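For this view, one protein chain was removed and the others were kept in their places.
Coming up: chain A.
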Amino acid sequence: MQTDRELMLGLIEACHEAIVIHADDLCELDRAIGDGDHGTNMRRGCEAVYLDRERLCSLPLSQAIETIGMTLVMSVGGASGPLYGTLLIEIGRRLGARENEAHFATILGEAVDAVARRGRAHAGDKTLLDVLYPVQTEMVRQSALINIAKRAEVSAQLTAGMKAMRGRASFLGDRSIGHVDPGASSCALLTTAICRYLKEYRPA
């Protein structure tokens, strides 16, 4: 369990840092096509998880992930709370139920589908799914961590060309084109932070 503890703590710290550093940028992106609070919402959620990190690290990995999901639901205070929350709750539950039985890529795929259902969104709608689906694809391919991170970043940038179909940005119609989606951007930041940490923690 010591390994789980160290891994969990490292991941929490890495994600917290990535969001705190970029909170203002995320708000800026959200001001362009939404209500401007994505950075503050995500920071509130990551702070709540960070404050609880000691307790979270003492839990088995699957339970820690599920609990983090619930903390995000309770603290983020925007649509991204239930979306990121659903992602982690579903990953945690599936990891707990089928440890060693399923590849993480499969579990992630099912969790991303649950996020899509929660948001009633599809690929190409200019949401965080436009990062999650490509990341999952890279994981199925067993790509190197660095390539997963790169794909996440490129995918977030590609949302600039999309017209928003869900969320506040969809009210802008064609005017949402040309702006990177804030949810996709936070998702890429978190993916990159996680990949970078895992590479240090477990050099391939």
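What we mean here is this: a residue touches a chain if its C-beta (ideal position, glycine included) is under 8 Å from a C-beta of that chain, and two chains touch if they have at least 3 such contacts; residues count from 1.
Quick note on the criterion: contacts and distances are computed from a predicted model.
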Problem set entry | Chain left out of the displayed complex - its UniProt protein name, from "Nitric-oxide reductase", "phosphoenolpyruvate--glycerone phosphotransferase", "sn-glycerol-3-phosphate transport system permease protein UgpE" or "Formate dehydrogenase subunit gamma" | "phosphoenolpyruvate--glycerone phosphotransferase"
Seminar exercise, completed: The listed residue (A:10, A:60, A:77 or A:124) that touches the chain absent from the view is A:77
For this session: Spell out, residue by residue, where the missing chain touches chain A.
Result: 35, 37, 41, 44, 73-75, 77-79, 81-83, 85-86, 118-119, 166-168
